[in-house]
Structure formats: structure tokens, C-alpha cells
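Yeah, one chain of the complex is gone here, protein chain that is, but the others are all in their spots.
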Amino acid sequence: MKRPGVLRTLAVLVATALTATACGGGDGEGGGQSGGSSAPGVTATTVTIGSHQPLTGPAAPGYSANSAASKAYFDYINESGGINGRKIVYKVVDDVYNPTQTVDVVHRLVLQDKVFAIFNGLGTPTHTKVLDYLNAQRVPDLFVASGCGCWDQPKKNPYTFGWQPDYIREGKILGQFIKEKYADKKVAYFYQNDDFGQDGLKGLDKYVPASQVAARQSYQPGGTDVGAQAQAIAQSKADVVVLFTIPTYTALFRLAALKLNYKPQIIVSNVGSDPITLTGLLESYAKKGGTELEGNPLIQGIITNSYLPAPGAKDNTWTELFRKIHAKYIPNLPFNGNIIYGMSAAYTFAQALKAAGQNPTRKGLVDALENSKFTGPGLVPFAYSKDSHSGYTGAQIGRIKGTSVVVEGQPLVTDAGDGPIQPSTVQQPQAPANGVPTG
Amino acid sequence: MVEFVNLTLSGITSGMVYAAVALALVLIWRATRIVNFAQGGMLMLTTFLAWSVIDRGGSYWVALAVALIAGLALGAIVERIVIRPVENKPPLNAVIVTLGLLVVLQAVAGMIWGGQPRSYPPAFTIQGFKLGETGLLLSPFDLFVIGAVAVVMVALILLFRRTDLGLKLRASAFAPEVARLLGVRVGRMLTLGWALAAVVGSLAGVLIAPSVFVGPNQFDAVLVFGFTAAVIGGLDSPVGAVVGGLVLGCALSYVTGYISSDIVTLGALAALITVLMVRPNGLFATSAGRRV
Partner (left out) sequence: MNLQTTNPQPKNARAHAPLDRGWAGVVLRMLRRHTLLRHTLLAVVAVVALAYLTGAVSPYRDLQIAHMAYIVCAAAGLTVLTGLGGQISLGHGAFMAIGAYTTALVLNHWAWPLAAVLLAAVTVTAVAGFIVGVAAARLHGPYLAGATLALAVGLPGLVSYEPVTGLLGGQNGLSVSPSPPPLALGETFPLERWQAWISCLCAVIVMWLLANLTHSRLGRSLPATRDDEIAAALSGIRVARVRIITSVVAAACAGLGGGLLAVVTTLAAPGAFPLTLSLQLVAAVVLGGLGSLAGAVWGSVVLVLVPNWASDPDASAHLPHNVASNLPALIFGTVLIVVTLLFPRGMQGGFRWVGRQVKRRLTERTG
């Protein structure tokens, strides 16, 4: 390097400094509160909340619709007057499912945008890296979009709440079903090798005897095809295959099984079983059949577990409500399980905000949740209390029929430990007529 | 035994897919000495166009034709507009431009079609052949893929070795000044090289789509493994691209089947390093000595 380069090298550091100052100029304390607000992010007319989501990149498929659905629901509420007279402003920033960016995005939302709460931040590897920060800053961290059991640590993380049932609970319920219905059959597992699949297997293993499990195969998302794993499972001659997979890999496994002419009973945990998404992914293979069946023949009869109404459910007031909102605000996105998920989570947030009262504070929001008895779109109750920050406590077994999931038996609830599985005693209520939580 | 056969078959099929991408990369390398990282984005876009045709009720073959024609046009446009200015600049500039293009293409596709992957039909059934009771990981559609890639490889070899056009293409890439003096319209040859490569890429996209779905990021892994395959084979050689693809495909399949699916990408690294340790310019390096 020549001299002028070096001379400038460090001069540039100074210039950088100036650039950053220029950028950082107005925004330092700019987002501060105007008088009379009860908490950061709350004004007389608005409540601002934020989220980190994978909107682009390899992890985006499917998930990118969640936040759009939540936003649509908030827009709907805002149009009917908001919650306690305040409109909900929902800021979603892309973190590409990269934990480094999650940290950056969450700091930005908290420090720069001064959000009242973080809502529905997605992913275990991502969100675990901001847990400490959010709790140290006492920012409510509601309804993390992941089924990791780690959100439920009210002592250590008093401001963090889970929402969807954790994967261990899901695994337990599916495991018990297998134990009862397929007691003498060989079982194989195909799972995503991260906390999602591993926790799911933990739950399964609590009920399915190890001797019954003929094969355990895993995959890494974004990798190569799953032919090798599918053939190992086919060779094990398992009669039942349990999938803890995301929808793309459910579809890939289904195709590999088709290729191998292997026809086991397939059981898929909730995450990977949305019939609308699967129908879309496998669409081209269904048309070959010639006859126009309702739904995709390749996924008919797949067993799964549900904790929310199915997008294809008929005569369900919640599905009707969400379908109406979807048609009005986000008609271009497919109406699938992700839409139901995003809107249901937003509904729960609206409930919590309403319960936090006329002048919500961060602590007040957390207290309201701990003392809540919310019922909503879910088929099972929440666990929220002083001692538990778990969300939905169970699920109901269902079967894919057409483009919907038809639930059977009773909704089941359990814990993430060795507790028993019991029928739920709480009924799913009807959706409120105007779609806004009453309290 | 069944396991070995199936892993090998699976490796060959996915290897041929990597080979298809590798062929496109080799073509562009031969034409302009540029590694085209936008290849994954370009073939994604043309496959999306083909998907749109099928979605509107068009036939498989019409959609394929649309993809190939779109590829031809896209390749030429890209070369003319963004590649031409960096052709005589430091090679890394071209790398960054193609990377930028990849990001742009993925963003545009995401804007138009959204992030949700779409289903793409195979040309023939994917139901595998059977050996007695056991299903094989080989279907009529796989045979079609293998055949199509083999045909493209042979066609490229013939193009470069036996035709006047191929000679001009090579001359424009290796010695543009001399070629220009001899009356070859170098600029046109470079454009043609990119256009041809993009056509091969588009074909690869349509062949891969049924097994990875169509989405903005669905071809990322294929591009990485395609590049790896091209490097294993030696970037100058179409035969190398195919052999590289097969080596890589089988290596990945065996690693998944016999060791663990978790380290499948390390398998790719191991395969690549092993080959490059022995032959630093790939298996089918045309020249032993390095030209500086």
C-alpha cells in the first residue's frame, strides 16, 4: 500500500465517525415519550410493538406470512377503534434467521423504535440470543414463535412468554397415540436435527418403547435431497413414520416414499402438516391421477396434532373470522395454517393488551398475562400463570381429509415433563361477532 | 447391498443435477473467465416463468421451451448490461457483480411470487422402478434427467471441438486480441457464450425443480454444489463438470447414508479437498502448467 492510502486509512476512521454521527443524529433520543404516556411505546393513541422474522432467505418459506397475518389482524382491530382506544403499530424487521441480525434488530426495536413489547419473534436459535437482553431491559417478550420449552422460565426470564405448545408436549401426545393405536407396529422417526426435532423425539420416547423404533433419520434444512434417509427408513420396514419436519421436508419425504413405493402410515407434527401448504407443494403430483379429488391424494389420511382451527375447517367461527380478515387485507397470500397462526397470536396479544388496562405498563402487561384465563382460537387452554409462561398446553389428534384437518377424540393437555396426558376441560369458545376480544 | 445400490442411484441422480448447473458455470468460465454466482438466480427466474406457464394450464414442453428462450434472452441481457463493463476489470469485480445480481434476482422473484415454494411437475413419473419387492431410488424421470444432461454435455463437446462457432467462442475467451485481429466479433461471442450458458442453466432449473420445488432460495444449495462439482471436474471441461457432479453426488449420498446427514456439507468439502490435493486444477484440467 502506498502512502496516501495509509494516511487516509485512519483518517477514514474519523470520517466514518462523522458519517455515523450524521446518521445517528436525530434518532438518539428522538423517539422519546411525549407527556402522559404510561410506558415506552405507548402514546395516547398508539401502542407500538415489534418483531424479528425471517422475511427473506432460506428460512422464509411459510414463515414470512405469519407477520403479514398478524399485521392484517391488527389493522382490522385498528379499524374498529383499536384496543382501549389505542391503535396497534406493528413493526416487523427481517433477521434472515441469522442470530447476529436478530440481536441487531431487537436492539434497534427496543432502543431506536422504543417498542412497548416484542411480539412473536420467530425461531429458537435466533430468539434465545435476545432472551437475556429483553429480560434485563424489562421488555415484555410475548408469544415467541417457536415450541422450545426454554421460553417457560418465569424465575429467570419473567418477561418472556411462549405461545404455541412446546415440541415435547406435541411429541408426548403423538407418542401416546402411537402407543395406543400402533402398539405392535414398527415405528421410524424422521426429524429436523435441531431443538424442534430433538424435543419432539424426547416427547415421543416418553411413550413409544425404544424396542419399537426401527429407524431414526434426520436432516438439516437447506441441505441436499432426502433420498438416503427415506431409503433407510423404507428398509427398516417401519409401518408408521413420525415426521418432525417443516412442510417442505414433509413433502420431500412424501415424494421419496412415493419413489420407493413405500406406503407407511405417516404422522406429522403440527409444524409440518398444514394441508394447504402441503397441497400446494405436492400439487403437480396430484394432477397425474386424473380424477379431480378434493385435496391432494398424497396427503390424505396423514395423522397430525392440532391446537388451532384448520384453515379448511367448515363451520368454525374462528376460521370464518380469519378468512374474512384475510380476504380484506392480505388477499394475495394463500390462506393456510400460517395465516391462522399469525392471526391467532395477534388475537392473544390483543387480549393481553386489553387486560393490561387503560394505561398499560410493561409490568402491567406481564401481570395481566400471569393472571389471565384467556380462551381464544385455540382448541386447548394456555398455561399462563405466576409459575408457568408456557402457551398452549396440548393438542388434539387429527387426520388430513381433503384440504382440512378433521380432529378426532378429545383435546388433550399435558406438561413438558413426565406428567400425564389428560383430556382438556376447556371448550373452544365462539369467535366474538366483531372479531375484537372482549376481555 | 440394497442400501449401497440405492445410495449410489440417489447419488447419480442428484450428481447429474449438480452436473447440469456445473455445465452452465463451465460454459461461462470458458466464455468470459468469470464464475457466475448469479447462475442460481437466473435459473430460478426462468424456472419461475416456466412454472407460470404450467400454472396457467400450459404443457410441460411449452413451459420448458419458455424457460430455455427466457434463459437465452436473460443470459444475453445480463452479459450486455452488467457483465460487459467488468470484463476487463479485476476478476473479483465480476464476482461481486454476479453476487449482487443473485441478490437482486432473488428479491425480484420474492416480490413477484412470494416466498412460498411452488410445486413443479416432472416430465415423467417419479415412481421408482422395482427390483422384486424392493423399491429403487430410480424413476423414469431420473432417467430423463440423466439422459438430458448427458446429451447437453455431448452437444457442448461437439460445439467446442467440431464447429467453427466453438472455435470462435474459445478464441474470444482465451485470446480476445488475436481473435479480434482475425475478424472474430469478440463482443458478440461473449454475449453468445453467456446466452448459451443461461440456456443450459434454464434446462438445469427445470430438471431440478420437481425435486427442490420452485422458490427464491430453493436453488441455493444446488448452485453451491454445482460450483463445487465444476471445480472438482476442472472449470474448463464439460466432461469434468459431469464427472465432478457424479463424484460429488455419490460422496454426499454415501456420507448421508453411512455416516450422518449432519455433516453432508463437510462431505462436499472433503471430496473437493481430496481431488484438489491430487489435481490442483480439477480432475479434467486441460493444461498441466499454469498460465499466468
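When the chains are written out, they are named A and B in that same order, and each has its own residue count from 1.
In this text, contacts are C-beta pairs under 8 Å (C-beta built on N, C-alpha and C of every residue); 3 or more make two chains touch, one makes a residue touch a chain.
Small disclaimer: the values here were computed from a predicted structure and weren't measured.
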- line: By the document's definition of touch, the residue of A:S38, A:T56, A:T319 or A:S388 touching the omitted chain is A:T56
Message: Out of A:T43, A:N78, A:Q153 or A:Q220, which residue would touch the omitted chain in the full complex?
response: A:Q220
- request: Check each of B:G57, B:P90, B:G132 or B:G183 against the chain that is not shown and name the one that touches it.
  value: B:P90
Task: Touching the absent chain in the whole complex: find that residue among A:D104, A:D205 or A:E370.
output: A:D104
Statement: Per the touch rule stated above, chain B touches the missing chain via residues 29, 33, 35, 37, 82, 85-86, 89-93, 95-97, 99-104, 106-108, 110-115, 174, 216, 224, 227-228, 230-231, 235, 260, 262-270, 272-273, 276-277, 280-282, 287, 290-292
- line: Even though one chain is not shown, chain A touches it at residues 1-14, 16-17, 19-21, 23-24, 27-29, 50, 55-57, 60, 64-65, 68, 71, 91-94, 96-100, 103-104, 107-108, 111-113, 124-126, 128-129, 132-133, 193-195, 198, 220, 330, 332-333
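In this section, only the chains that are shown with their structure count from here on.
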Message: Report the inter-centroid distance (CA atoms only) between chain A and chain B in whole Å.
response: 36
Field: chain A-facing residues of chain B, complex
entry: 2-3, 6-7, 10, 13-14, 54, 106-107, 110, 114-122, 125-128, 130, 135-137, 139, 210-213, 215-217, 220-221, 225, 252-253, 256-257, 261-262, 264-265
Query: What residues of chain A sit close enough to touch chain B in their complex?
result: 55-58, 60-62, 64-65, 193, 217-220, 222-225, 227-229, 231-232, 234-235, 248, 251-252, 255-256, 258-262, 277, 280-285, 287-288, 332-334
